[in-house]
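Reviewing the structure listed below.
With one protein chain held back, the other chains of the complex are shown just where they sit.
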Amino acid sequence: MIKVDPSSFVPIYEQIKAGVRGRIAGAALKPGDGLPSIRDLAAELIVNPNTVARAYRELEQEGIITTRQGKGCFVSARSESIVREEKRAALDLTIARAVDEAARFGYSADEFRLAVERILDGRGSRSRTRGGKT
Amino acid sequence: MFEKIFRKEWKDKLDLLIFALAGILIYVLAFLLLPGRRDLVDILTGAVTVIFLPFVGLLLGAGGFAAEFKDDAWAYLFSRPVKRSTVWLAKYAALLTILAAVLLLFAVVVRVVPGLSRTVADLGAKDLSGGFSLMSLGFLLSWALLTVGFSLSFLTERQYAVVFSSLLIWALLEFGAFLLWLPFLAPLAGSPVSAAALAPFTILLPIGLALASLLAFARTDFSQPARKVRDFAKFGLPLLLAALVLGAVWSAAAAAAGGRGRAIYDLQVYDSSAYFAGRGKVFRFDAADGRLRTIAKARVPLGFEIGGGKMVFINYAFETRRSVSADLWMMNTDGSGAAPLNVTSRKDSPFFGRHPVSFQISPDGRSVVFAARGTGKRPARWLLGSIKADGSGLRSFPLDVDEGYWIRFVGWTAGGRDALVFAVPSGRSAAEGAATRLFRFDPETGACRLLAEDIQYPSGDRRGVQRSFAFVSRCEDDRSTVLGLMDVESGDKREVVRDSSIDWYRWSDDGSRLAFFAGKRTLGIYSPAEGRVTVRRELEDFDPGRLGPSLIWVRGGAGLAIKQVRDGAGHLVLLDADLSETGALPLPFDVDEAGWLVGIGAYVLVLNWEEDQLWLADLDAGTWRKIY
Partner (left out) sequence: MSEVLRVANLAKSFGRKKVFEGLSLSLAKGKVHGLLGRNGEGKTTLIRIITGVIPADRGELFFDGRAIRFGDAAYKRAIGYIPEDPFFFGGMRVGELLDFNAAFYPRWDGPRAEDYLRVFGLDRDVRVRALSRGLKLKLGFAAALAARPGLLVLDDPTSGIDVPTRQDFLRDIIRELADAGTTVLFATHMVHELERIVEHLFILHGGRLVLDEDYEAVRERHDERMAAGGEAGPGGLEDIFRSFVA
C-alpha cells in the first residue's frame, strides 16, 4: 500500500512515485498490471488528483508506466529492468560508501570482506549454505 | 426563482394566516351568538375592521425577513444567483397575496353571513371618513401597515422593534401630513378636512417607504445594521419628501374638484317647489314644469330656510388660511338678490366670530331669527337674535339654557310674531337627566317662555306657522308613547293617539290634517277641527326597512305615500284619503339607501343618501328619474 505523509520533506508526488517504484521492486506490481486510476488513488490517499496526475506523468516519462488511452495506466514491460537497474545502482552506491568509510578507518580490502561475511553469517543468510563456495 | 421565494414565503407565514382566519371566525361567531347585543357587535366590528385586520397586515409585513435573519440564512440566500430586487419583490408579492386572501375572505364572509353586511355598513360613518366605508378604510390601513412593516423589516431581526417603529413612523408621517396640509387644504375643500383628505398620503407614504426599502436592500451590506439604516434613510428621506409633495398635490386636486361634495343638504318644499343644496349650489325643482334649476352658487351651502318668498342660507368664507367665518345670506327664491345679512361678519356685531346654528324666516319674509354660539375657547353661551331682511335692526338676546343644549327653531306662533325654539340636550347632559325644552321667543323683546318639556324633537315636520304644535312624548308609567297636539297660545294639550311607539307623523300642506304611523302597524289621519282620528288602518306585517322619514302627503294632500319593504325590495306605497292602497312603486335602489321623502304635486322626491342622488317619481306615469 502506498502511503503519503504530507508533512514530510519529500513532496507528495515524489512519495507516490517512490511508492510505485517500491511496489514494482518488491514484485507486488508486475509488468502489465494496472495501476489505480488517478481518481481512485487520489481519493484513497486523500491528495489532490493533480498531484497523482503529476506523479503518473513523470513515471510515464521515466518509462516506468505507460498510459493506454481510455484504459488507464499500466506497469510497463521495461519497468522491471529499469527498477532493477536502479536498485543495483543504489546497492553499488551503498557499498561504495561503506568501502570508503572502512578505508578511512584503516581497514584493508580483505578485512572488509571478512567483516561482510561475519555480518552476513550473523544475519543467518542462507546463501552460503545453499551451495556457495568459500 | 421568483416563484420559489414566493412560495417559500407563503409557507413561512401560514401560521399568521391561520391566526387571521381564526380572528375572523371568532368575530362571525360573536355576531351570530349575540343577536341582541348590537352595541357589542358594533364595537367588535369596528375593532376587527380597523384594528385587527391592519394589525394582521403589520405582523405580516414586519416578519418579512424574519426567516433570513435566523441563523444568518440570508448569507446563503444571497449567494444564490438571484437579484436582490427579485427577492424583495417576491416576498412582498407573497405577503400582499396573503393579506388579500384574508381581506377577501372577510369581505365574502360579510356578504354571506345574513345581516352582517348591514352591521358593517351601519358603521360606515360616512360623514366622518368622508365617503369611505369602514371596510375600505380598514383594508387601506391593512395594506399601508403591511407595506411600512415590510419596508422596515430588513433592517433588524428584532421584530418587536420593527412593529413599534413601523407604527410610530406611520403615525408620525400621517399626522405630520395632516397638520402640514390642513391649513392649505381646508380652504380648497371649502370644509373642515376629512379623513378622505389623508387617503392620498396613506397610499403614497408607504409606497415611498417601500421604494426606499427596495433600493436600499439591493445595495446595502446586510451584515451591518447601522449601514442598513443609513442606506435606508438615504433613499427614504427624498422619497418620503416626494410622497408628501405628491400626496399634497393629489389631495389638493381632489379637494378642489370634489371638496364641495355631492352630498345633499336639506330638502325642503315651499310653494310647490322643492329646494335642496349640494355641490356648491342651491337647486330648485318646480312641480309645475318638472324641471330642475340652479338658483344660487354658495361656497358651502349647509342648511337653508325658506319662508315668505325668500331663502336664507349660511355661507362660509375663508378670511385667512385658518379662520373661517359663517354668515347668513338672504335671497329670493328664484336666486336673485343674494346679499349678506352681516350678522357675524361685522366687527361691531354681538355675533361677531360666532356661527349661526339655526335660523328661520318670518312668514312675511321681513325678518330672520337665528341662534348662534361661540366657537373655540369662548364660553359656549347661546345667543338668540333677529335681523330685518335689509340687514338693519340687529338685536341679540342671551338664552338661559345650559351649555349642553343644542338649539333649533321649529316654527312660528299664530300671526308669525313669536318663534318656537326647541332645545335638545347633548348626550351627556341627557344622560344626567336634562330634558328637552320648547320655548316661545319674542324677537322684539327677547322674552322667552317655556311651553313644554320632555317631548321628542319634531324632526321632518313643517316649520311654518303652527297653531297646534304636534309633539310626541313618552309616558313612563305605562311605557307608552303619546302623539299629542298643544295649542301654542293657551298651552292646552290633547291626545291624538297613544301606542307603544309613534313612528312617523306629518302635517298635510294646509295644516288641516295630521297623518301618523304608530306602533309599527297603525296608520291614521287626525283632524284637529273635528278633534278625532277620522280614518285608521292596521297594516299587517309591515316592514318599513330601516326606519327613516317615510310618511308623506302627496298630490297636495289628496293622498299619502309610505315606504315599505315588499318581497324583499323597497316600495313607495300610495294610499288615498281613506288609506286604501292605490298603487305601489318599487324604489330604484336598495331600501336601506333611501333617505328623505318629499311630495310635491304629482311627484315624489326620494333621496339616496348612500350615493348622494335625488330621484323623482312621477306618480301619474309610475316612472323614476334621477335628477341629481
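A and B label the chains in the order they appear, each numbered from 1.
In this text, a contact is a pair of C-beta atoms (placed from the backbone, for glycine too) under 8 Å apart; a residue touches a chain by one contact, two chains touch by 3 or more.
Everything quoted here is computed from the prediction, not taken from an experiment.
Undergrad: Going by the contact rule already stated, which one of B:I26, B:L40 or B:A75 would touch the omitted chain in the full complex?
TA: B:A75
Undergrad: Quick one: say which of B:F106, B:F222 or B:W553 touches the chain that got left out.
TA: Answering carefully, the residue with contact to the hidden chain is B:F222.
Undergrad: Can you work out which residue in B:K4, B:K297, B:R494 or B:K626 touches the chain that's missing from view?
TA: Considering all chains, including the one not shown, the answer is B:K4.
Undergrad: List every residue of chain B that touches the chain not included in the displayed model.
TA: Output for chain B: 1, 3-4, 8, 12, 67, 70-76, 78-84, 86, 218-224, 226.
Undergrad: Spell out, residue by residue, where the missing chain touches chain A.
TA: Residues in contact with the chain left out: 4, 6-9, 11-12, 38-39, 42-43, 45-51.
The criterion applied here is as follows: only the chains that are shown with their structure count from here on.
Undergrad: Provide the C-alpha centroid distance between chain A and chain B, rounded to the nearest whole angstrom.
TA: Inter-chain centre distance comes to 105 Å.
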